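For this view, one protein chain was removed and the others were kept in their places.
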Amino acid sequence: MKTETLNKNNQGPLVLDDSILQTRAAFMATTEITDHQTIFVGIGLPCLVAHITQNHTTPNCHLVFESGLTEVVCKTQPLSTASANIAKTSKMHGSMLDVFSMLQRGEIDVGLLSAAQIDIFGNLNSSKLTTNSGKIISLPGSGGAHDISVLANKVIVVMPADPRRFVNNVDYITSPNNPYRNRKGVVGVATPDAYFSFETGQAVLQKIYSDRDAEEINASLNWDTKISSKLETISPPSNELFKDASIFLNTS
Amino acid sequence: MKTETLNKNNQGPLVLDDSILQTRAAFMATTEITDHQTIFVGIGLPCLVAHITQNHTTPNCHLVFESGLTEVVCKTQPLSTASANIAKTSKMHGSMLDVFSMLQRGEIDVGLLSAAQIDIFGNLNSSKLTTNSGKIISLPGSGGAHDISVLANKVIVVMPADPRRFVNNVDYITSPNNPYRNRKGVVGVATPDAYFSFETGQAVLQKIYSDRDAEEINASLNWDTKISSKLETISPPSNELFKDASIFLNTS
Amino acid sequence: MVNKIMTAKQAVKKYINNSDMVFVGGFGHAIPFAIAQEIVRQKICQLHLVKTGADIVFDMLVASGCAQSLTCGWYGNPGIGVSYIISQAVASGKLKLTESTNFSMMLRLHAGKLGIPFIPSPILSDGDLADSISEVKSIICPFSNTKIKAHGALNPDVAIVHAQRSDINGNVQLWGSIGDTLDGCEASKKIICSVEEICEQDEILLSPHLTKLPAHKVVAVIKQPFGAYPSYLHGFYQRDEKYYENHSTNSKDTSKVQEWLESVVFRHHDFDSYIQSLPDELIRELKWSGT
Partner (left out) sequence: MVNKIMTAKQAVKKYINNSDMVFVGGFGHAIPFAIAQEIVRQKICQLHLVKTGADIVFDMLVASGCAQSLTCGWYGNPGIGVSYIISQAVASGKLKLTESTNFSMMLRLHAGKLGIPFIPSPILSDGDLADSISEVKSIICPFSNTKIKAHGALNPDVAIVHAQRSDINGNVQLWGSIGDTLDGCEASKKIICSVEEICEQDEILLSPHLTKLPAHKVVAVIKQPFGAYPSYLHGFYQRDEKYYENHSTNSKDTSKVQEWLESVVFRHHDFDSYIQSLPDELIRELKWSGT
């Protein structure tokens, strides 16, 4: 793993517990979601995305968690896909089989994931990392990530802008960006700064917050990406949204 | 279909709505059931068998119906496998998939069926009859009969002693006596007079009520069967059991 | 939340097309008679009906000419006898019937629910039903290297179903005997549901274990009290046993079948009007008692 570009541009590795950065990444992901879609929500940053869709951007989306909790109102942050807070605000207690079946039937419009590593082809690694010294660090594994990446109509990844996690080739392909039938697979990754699209087969900087510089951001992540000729500029979230997200993140 | 032996021996075709004959057939079937078994119950005479096991002979049997109703207390006669009376006395409202899965897993010790026709090999017909004049009479079809015959650990058939329905070869094999893996398939058929076993591959008169004559009964059914060298004599049910069964049959 | 409440008239017009494959919910319980009657009233045609065990609501869809084909494991009048209407329609060439078994149909709907092309099972390997169904094929199991049957998935265009209650958004709550209803609904591309009661979201949140249909695929919620009549609905009303018995007698006679359709469907502009035409005494008698 190349680490030499760490802290280049002084934007540094983004710390996950920074609520502003998390909110910027999550809000960027919501720009890829339209109302009435059915969303399969992973744990971590994806929950914040889900919360923002429901409370701010696309209020009629259906939220599903791999535990089987369905039609969830994501008011507070869950620690796991089966946490009591989301069990209490779920309108349907289905089973894991029920929700993965929705996914396999092609009814999940958007899968929201995070990953330890992502590469320029949209492959995800949640299994193991190899350090510079060759040591292997075991991670908790796929969980539903592989399944979501193969079966969702499209997958949006949300990650902190840590260049160690954006690589040209992941150490291990847990979730290949090779979707089933006519599904779109991993279409992009949202960071606190930008959104990179994989729709042409290789990561392209597609959207950027208006307070960020595209060249800088594109260079900061340590992977070989280009800037789209149709780069879109996104206004950062409102103060109200930041405030609400911060309350959400403190509820866990 | 050979009908010339009808009414021979003056035992005549047994009428289904005769509660004494039904009870005799059902009680005969219960002699093949041991306590604590799990029973998949078809509609008609099988329900009376189930009732007698639970109230008289083997009180700890588990009753399952194809609608998904499980752990049923069969107090009154159901008209269908999903009737309100058994839904109200069921301890678990599973689905049809759940109970057929029990069957396929090999957890159903006994499948109780009836049929329009049975042959000397234990094949069952619930699909269509061909009359002497060649006319085809359509019946409602397999339902779960085919599935139960293939998947239950053993199947006991209960039928009125109508010789038109006991044939050397059925007109149509809805439920072949060719079970899955090491399951036993259709092991026998109970009538108001006797129990014929298929365990040697072809029907053998195995049990007879003490008030019936084996030679007569064996000849009365119009099929090529033998009398077992180990013929067992069964005492007819008690008056108390007849009375209870009659109440049960009148509840539908 | 999107409000999906509409009338049966609107729902059938908007969401059921000629030639659709239709899954009919309810298994001896909660049979969607109200929606089925509206299909008949609107003369939707060339439908392909799929079901495990087909109750007398299928007689109505066949007698009216709505159904062109039927694939099922059983057809008749539960606990009473055969379906004269379906037998005659098959004999006269008006209906294409594919006979199967209840479990094979269940597995094919379940494969549809799971979103996979087939489910393997040893059933339909032997007997006269085997090889008569083109969507049940032989394969070799890669674990045992022996033959097994692949039961091909069914994904109906639409499921029609009746249940106890729902919120306006289609979080449908159903209890009592389940049968094949949930798998059939989940296998279908969309669900049209009639219910006895519309309830508040809060009530759903208090009982999420009763919610059985995923709201994202429920396209229409129809408030239709007695919508499963003459079938029963757990906790609401009993089955009208006399209706089922009379049906068996009347449906033997072709001329009476048209009278039946006339009196229960065409004479009424909607299902409410039909229910209002029933004697008050009958409605009282059918009231649910017990658990």
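Letters A, B and C name the chains as they come in the text, with residue numbers starting at 1 for each one.
FYI, a residue touches a chain if its C-beta (ideal position, glycine included) is under 8 Å from a C-beta of that chain, and two chains touch if they have at least 3 such contacts.
Quick caveat, the model's predicted, so the values are computed rather than measured.
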item	value
Chains shown that the absent chain touches, full complex	A, B, C
Candidates C:5, C:45, C:130 or C:148 - the one touching the absent chain	C:148
Residue among A:82, A:219 or A:247 that touches the chain left out of view	A:82
Which residue of C:84, C:175, C:260 or C:274 touches the chain not shown here	C:175
Residues from subunit A at the interface with the omitted partner, ascending	43, 66-69, 78-84, 87-88, 90, 93-97, 100, 103-104, 123, 127, 138-147, 150-151, 172-176, 178, 180-181, 252
Hidden partner chain, residues of subunit B it touches	36, 38, 60, 62, 70-71, 87-94, 97-98, 101-107, 151
Contacts of subunit C with the absent chain, listed as residue ranges	114, 116-121, 135, 137-139, 141-144, 148, 150, 152, 175-176, 205-206, 209-210, 291
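Quick note on the criterion: only the chains that are shown with their structure count from here on.
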item	value
Between subunit C and subunit A, distance of the C-alpha-averaged centres to the nearest whole Å	41
Between subunit A and subunit B, centroid-to-centroid distance (C-alpha), Å	59
Where subunit B and subunit C are represented by their mean Cα positions, the distance between them in whole Å	29
Interface hub residues of subunit B, defined as touching at least two other chains	none
